[in-house]
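One protein chain is absent from this view; the other protein chains keep their places.
The letters A and B name the chains in turn, as written, and every chain counts its residues from 1.
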Amino acid sequence: MSHTEQPVHVTRRLQKEESASYDRSTLDYIHRASATGLYEIRGLGAKRKLPHFDDLVFLTASLSRYPLEGYREKCSTRTVLGTRFAKKPIVLDTPITIAGMSFGALSANVKEALGKAATAMGTTTTTGDGGMTPEERMSSKTLVYQCLPSRYGFDPDDVRRADAIEVVLGQGAKPGGGGMLLGQKVNPRVAKMRTLPEGVDQRSASRHPDWTGPDDLAIKIQELREITDWEKPVYVKVGATRVFNDVKLAVHSGADVVVVDGMQGGTAATQTCFIEHAGIPTLAAVRQAVAALEDLDMKGTVQLIVSGGIRTGADVAKALALGADAVAIGQGVLMALGCNRDTYQQDGQIHSAEAGYAALGTAPGYCHHCHTGKCPVGVTTQDAVLEQRLEPEWGARHVRNYLKTLTMELTTLARACGKQDVHHLEPEDMVALTVEAAAMARVPLAGTNWIPGQN
Amino acid sequence: MCGIVGLLLKKPALHDRLGELMVPMLIGMTERGPDSAGMAVFGACLPEQQRKISVYSGLTDDGAAYDWVGLADAVNAALKVHATPVIKGNHAVLTFEGPAEPVKAFVKTFDAKLHLLSAGRSIELYKDIGTPAEVAARYDFAHLGGSHLVGHTRMATESAVTPDRAHPFTAGEDFCLVHNGSLSNPNGVRRMLEPRGIRFETDNDTEAACRFLEWRLREGDTLHDALQKGFEALDGFYTFLMGTATELALIRDPFACKPAVVAETDDYVAIASEFRSLAHLPDVKHARVFEPAPEEMYVWKI
Partner (left out) sequence: MEDLSFDLAVQTVRALNQFLHGPADTLAGRHVRVSNPDGAHNIAVGINAPVKVTIEGHAGYYAAGMNKFAEVVIEGSASTGVAENMMSGKVHVKGFASNSAGASAHGGLLVIDGDAGLRCGISLKGGDIVVGGSVGSFSGFMAQAGRMLVCGDAGDALGDSLYEAVIYVRGTIKSLGADAQIEPLTEADIASIAELLAAGGLQHEPASFRRVASARTLYHWNADADQEY
């Protein structure tokens, strides 16, 4: 056969070879960057595959470890946060809390729904970068108030109205970056709360205006305590980077509770390069945070809340087993409200949201366009029409159901490990499925005694 | 993250009171720095043919019970330098005839766990883990005399809380540095200096600044020019306070996030991270109190 007469199937296969480095996603990135000269801004958290809680499994009941009965035998989920200095610590019925997300990023209806759900579940919700809305204060039995670098809407009356204060250094999606809200979401109400001109892009402050470093943070925390006459717990939240050092310094600065947010943590808007390439996986962050507390003999005195990609009851159980006292969920509750769902419910009717996704150039299951303010299901929007697609009662019920499911799964796994209290879960209750997860979580690779880096 | 203090007494009649005035300054910085504390005191200058070194035994097995007399005897047997120790538990100042380098080298080979703190004709340096009050009591700071001092309390950031990572850091003779802040490129600076024969003892970011200045001074720069080059080479946030045999020097980076305040009278110049540490000083109500501007070099001579 001559060269020009080779079988067709041979030449066809050789013409479509994909590159692992310059894959379709990278090609799309380069094409877009060259067309616009802009970095991409999007919502949600890191989308690429990372070592995560899925890489750990529980060693439940065996001949040497006996389970609790699922229905008759109690498994406590009561959680207390802020025992170190505050006169009035936070007492929760479940260790699952709702993470800080701003009014501005989210609609007022969403904040109300989250508050109602948290109240029903006996847990906390948290304000975000934009201040406290009356809706969320009224609907949340227990509300954590964030103090952020931007100080948008920060008000001492709200400090006095809050149940705890959370001083935010950063979040897992963008440690070292500040909040971002594009002009299309700065509607009159948001503009007024944040003292911004309407429709104008909000710029990010990445440092606090009046303190830098743990030595100054110590004085700032004291200021917040003095203003609240030492009643309310002060949390310190960091995006997960140098977690061991940061947790130690947060404790030295006087934090009652430390919140560590891993790179899977979400945002409503930031540069993609930040989301995917800054911060460490939550799995690695948890153990470093716990190690820091143990190093200072503060485990149990200063509580640890972990967030960033907590999705399921199993995730909650694993975070607790690794040593967290509680978790915070952001993206998960938004998905419970309908994020990436193909329908929404309005006025008792189910409607298709497909057209809304298509208009954004995406589809349910793939959307991360929170930054546009055109959320097809009315969650991350300030648009007067779109925000009606999320009704507070419906939303509250869905979030409550989600958190209830997670809590039930948590106790199921805890009971199977023989625990009467979910806080008795420990690292030895688990093994890892991959070498990376074993190293990060500091538990043995399944079937072996090996913990990379430890033995 | 830390607290810094500095004090320079303008009148020799006050030199006996240096320690007494300094202890409350140091303790006032406890909240900024609860983990460890250090102090470099500059006193009467030894004659040209003598030197003294400060040595720390806290990392040895014997710790505060270290046999300093035995060390001095061994130095004299080997080098015949008439070394005499002044001992305070895990710390000793060894005064001797002749240059410092041979004695330093001997001490290191005699016991690798001994830590050399300082060398010179005027400087004595103390540092240890513990609260400022504990460290001050351990070394009887209240009774130290001298013309000027540089002190520091530490809240450890990126490197561990061990005594050798406490400040002040020294370089060469009669030079020390304390730092409040956090440098963002210490590793690059270290990698630039090591091939030039500059030895590092710790991974502390402050040591990178100190060794950079040591290099520039070794190359013949004045302190002023060395600090000017430092603005380019050192990245991050810093207030630096330095001491030499005859002066105190202070600079702040352009962002000036880390605080510093100065109180000056006819009798003294006092520097601290917060006014709280200066509040007890004599006649401070009539002192000129001001904040040093960023990127400017302030130098006070004895």
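Here are a few things to note about the model shown:
The working rule: a contact is a pair of C-beta atoms (placed from the backbone, for glycine too) under 8 Å apart; a residue touches a chain by one contact, two chains touch by 3 or more.
In this text the structure is predicted, and so the values were computed from the model without any measurement.
Between the chain not shown and the residues B:Leu14, B:Ala256 or B:Met297, the one that touches is B:Ala256. For the chain left out of this panel, the touching residue among A:Tyr29, A:Trp230, A:Phe244 or A:Trp450 is A:Trp230. Touching the missing chain, out of B:Arg138, B:Arg190 or B:Arg276, is residue B:Arg276. Although one chain is hidden here, its contacts on chain A can still be listed: residues 36-38, 150-151, 154-157, 159-160, 182-183, 194-197, 200-201, 203, 205, 209-211, 216, 219-220, 222-223, 226-230. Residues of chain B in contact with the chain left out of this view: 254-257, 259, 261, 274-280, 285, 289-291, 293-294.
Rule of thumb we're sticking to: only the chains that are shown with their structure count from here on.
Every residue of chain A that touches chain B in the complex is listed here, in rising order: 207, 212-216, 218-219, 242, 245, 248-249, 252.
Put simply, chain B touches chain A in their complex at residues 1-3, 31-35, 155-158, 180-182, 237, 257-259, 273.
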